[in-house]
Structures are given as C-alpha cells and as structure tokens.
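Before we start, here is the structure in question, set down as structure tokens.
Up next is chain A:
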Amino acid sequence: MGGADISGRQSSAAPFAIELRGISKAFGPVQANKDISIQVAKGSIHGIIGENGAGKSTLMSILYGFYKADAGEIVIDGKVTPIPDSQSAIRAGIGMVFQHFKLVQNFTVLENVILGAEEGGILARSLARARKVLADLAREYELDVDPDALIEDLSVGHQQRVEILKALYRQADILILDEPTGVLTPAEADHLFRILKGLRDQGKTIILITHKLREIMETTDTVSVMRRGTMVATVRTAETSPEELAELMVGRKVLLQVEKAPATPGKTVLEVENLRVRDTQGVERLKGINLTIRAGEILGIAGVAGNGQSELLEVLGGIARGIGTIRLNGRELDLTGRHSDGQSRRADGIAHVPEDRQVLGLIMDFTAWENVAFGYHHAPEYQKSALLMDNDAIRADCEKKMATFDVRPPIPTLAAKNFSGGNQQKIVVAREIERNPDLLLVGQPTRGVDIGAIEFIHKQIVALRDAGKAVLLVSVELDEIMSLADRIAVMFDGRIMGERLPDQTNERELGLLMAGVSGEAA
Partner candidate 1 sequence: ADPAIIFDLGGKFDKSFNEAAFNGAEKWAKETGGSYKELEMQSEAQREQALRRLAESGANPVVMTGFAFGDVLNTVAPDFPDTKFAIIDMVVEQPNVKSVVFSEHEGSYLVGMMAALASKTGTVGFIGGMDIPLIRKFGCGYAQGAKAANPNATVILNMTGTTPAAWNDPVKGAELAKAQKSQGADVIYAAAGGTGIGVLQAAADEGILSIGVDSNQNHLHPGKVLTSMLKRVDVAVYEAFKEGTDLKPGINVLGLKEDGVGYALDENNAPLVTDEMKAAVDAAAEKIKSGELVVHDYMSDDTCPAANF
Partner candidate 2 sequence: MDFATIIQILDSTVRLATPLLLACLAGLYSERSGVFDIGLEGKMLIAAFASAAAAAATGSVWLGLLAGIFASLMLAGLHGLASITFRGNQLISGVAINFLASGLTVLLGQKWFGLGGRTPSLEGAARFEPITLPFAGSIAPVPVLGPIYSELISGHSILVYVAIALVPASAWLLYRTRFGLRLRAVGENPAAVDTAGVSVTGIRYAAVAITGILCGLAGAYLSTALAAGFGREMTAGKGFIALAALIFAKWRPWYALAACMLFGLLEAVSIRYQSIDLGFVMIPVQFTQALPYILTVVILAGFIGKAVPPRAGGEPYVKER
C-alpha cells in the first residue's frame, strides 16, 4: 500500500473517516471558526495549514470534544456523531496530540497513559496491562519510552511519544497532531513522520497541523488551508505546490523582499563571549555563545524554536541571568547582579521587542498610553516631579507614536487587549524603536501580523539600522531572516552552528545548520 495510490482511493462511495459540516465557534467577540466543512478519507494523512490564529487548533479541539461548537455537526465513518466532550471523542476512536501537551508532569509515563482509560477501580491491573501494551506498541512503531520515567524528566520529543502512546492505547483510529514538529529537532521530526506513515499504512487516519510547507508536501495526502477562521481550500497534495499553498494561506501573492541598501557596518556595538544560561530547572539552554554585532548591521538568528534563541534575547534584555561576557560599546554588562535587569539594559541603550507581545511586551489590561511608558516609566520626560509621573505627557507621547506608526484605532485610552494583534505589535515596536537605542533586540517581529504591518515593521527596523544602530533579529521564519538580515547566525541546541551571509547561502544550507549538522560537514 504505497503513498501514491492513497489519493486514488478517495472514491465518493466510501464514507469518509471524518466529515465536519458547517462548524462555527466564537470566543466572545472573536470568531475563531466560521462555517467550516472538511472531509478526510480513511487511511490518509490530511494536513491543515494556516497563519497563526487562523483557527486550526480551535477546529481540532472541537473535533476532539474539548470545545463545544456553536453550530455544525461532526460525522464519523458516515454516522453523525455528536461529540460534546473528550470522552465521546475517545469513544468515537479519535485521539489528539495537543500543541501544548496535556500530561501530568509528576506522574509516570504509565500513569499518564492509563489516566482516563483505567480498567476497574483498582490501578494495579490497569498498570500491568498498560505495561504490556506499551511494550508491544514500542516494538511495532519505534515508540519506546521508559514506562516508569516521570514526565518531567523526559525530553520534549519523548513527551510527545507519550501523547501518541496515549492515543494508541485508547485504540484511536483517527489521530490528530497539532503542530507536532514545532518543538522537535529535524531528526526527531523525521522519526515522527516515519511513525505517522506507519500508522497510516495500518489504516489509521491522521490529521496533521503544521506551519511548515515542506512537511505538508512530504507527508500528507490531502491538505486544507485555513485563513481567519474560514476554510479557503482543500486540495490533493500531489496536485499543488508550496507557492500555491502559501498564497491560499495569506490570501495574496507572497514572498516579500525587503527594499534595503547594503549595510555599512561601523564600530562594534555588541560583543558576546562564551555566554551560558541555565533555565529554572537547571538545564543549560545557552552553551557558550559568541557573537558580535556592529553599528549599522542587522544580525539575524535562525533556528528551530527552542534552541536557545529566546534565552539569548532574555539574557541580553535583562530578563534572565547568565554567565560569560557581554560588552556593549566596549563596556561590560552586569549579568547576575543588581544591574542585570531590564531597567539597567534600557539605561545602557538596549531596546527589546519581545517574542511574545501579549505575555511580555504589553500589559493587556493597561491602556495604550500606559503601555507606551512600559519599561520607560522612569524616563525623565515622563515625570512631573520627583514623586509623580506626568500622565499627560505620556498620553501626548502616545498620540504622537500612534500617528507615526499608524496604530489603529489611534485611541490612547483603549486597553491593549482591545487592539488587534498587528496593532498591538505596532505599539510595542513604536515604543522600542522610538527610543533610538544603540542595540535593538527583536524577537519574531511579525508573528501573527498581517502583511501590511509586516512591511511597515520591516521598514522601521531597516531605518534604525541605517541610522547606524545595531539590530539583533530572532525569527523562526527563514524568509524573514533571509530578506532582513545582513548576516545570519544559526542556533542549534544552545550553540551557534555557524554564520553565513544571506547572499552566499540558501535555505538548504541553513536548514542543515538548523538541524545541527555543522557547517564544515554541510
């Protein structure tokens, strides 16, 4: 049963494994899913792609009974099957691996696997049986994990295996995976896809959500594209191209190339030597980073999420502590002491557009004007006297920034949470760039931001560079790095795997570096 004839099997007579009809779901004022219908054939891998916030996870959570749809019906194997809760989904043979794992951290693998699927009131028997079943599954699908290990001691890849084992233990025929590779190394991802293909060949139906077109093209049989809560198309993978999918996803022709003059780097602004950072669990996340950025230069950091980029931004931005040396304009920065916090970094001339604007960059309940002072509330121009802040001055400043950055609606008293994602990002970028810092840290500047805003934000970053400032750009979007950065460093497992110039490299080479294959070997 080869992958090639799968699409051929979709005769209209055979019932689909899954059919969703007219699903709608709103979270308060946000319409996450609008009248969505799809059909997935039995024994196929069906991909779903779409931008952040397009509603993919919501749709799958409805299929799994985690959320209740406002309207629509679910048909499993040709039968209308109401799925009001996860119990019903499990009974209907559906298993789901969530984007954020649903595991009990201080339980063993075995306990997590039997949770909710125990036999009888007493555990001993269930545990014994599960141990046997797990051993069988491990042999069958290369899914081995130590059944007695605590989840908190497992790597992310292994935790994901536990999630898959959970579903298989419940004899799921339909397996949903929500962005399973976001946290995996390329090798782990390959392993996962081998498993998925194996499962498909056993007749199981798989729905795979991912942002990565390469994975869609390599793994799926059919693919659906979502945009802003609606289903825009379902096509056979064999009959489409990455370009077409990207266009469907975004709603217009993509591939933006940033207009920018060649860089004219000046003196060295930032020097990082042998920087090491441990997270709260004591795991070393940065394992000796060395890099420099010069004035008038954008250094792009590429890499799969979770390889230390966040920690790098955090330690530079004064959120995390580390050891090693960081020099800014030749002056050594404090990495552990009193002057290692965000306030000191700002005073040193470092501005930071954080990766997650809603969690870090903004106080969602604060008004726009309060957010404009966020982090700069000690700035002299915002003070009325030694004790009191000058709220009028901040409001006036906010109005100015809103005008410059075209924030809509330009109402300083509106709470941050009431702006759309793109406009929230503009507020953050305005706040940080307008400080005219010596070094700008930017993390995922355009995540979840529409194309118009992307162009605008990119232009602002380039303008800052042209004003002779240094920029450190972290992004998981290779396109963004390629088009914006003057120099690219690739991070893998807490180390810099190598540096390349954008016009002397290609996505393949960068991809290999991102996968941990060192530059010399590549």
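Candidates were picked such that all candidates are chains of the complex that A comes from, given by their letters.
Simple rule for what comes next: contacts are C-beta pairs under 8 Å (C-beta built on N, C-alpha and C of every residue); 3 or more make two chains touch, one makes a residue touch a chain; residues count from 1.
Everything numeric in this text was worked out from a predicted model, so none of it was measured.
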> Any idea which of 1 or 2 touches chain A in this complex?
Replying inline: 2
>> So in the complex, the part of chain A that touches candidate 2 is made up of which residues?
In response: 27-28, 64, 66-67, 85-91, 96, 98, 102-107, 111-112, 114-118, 120-124, 126, 166
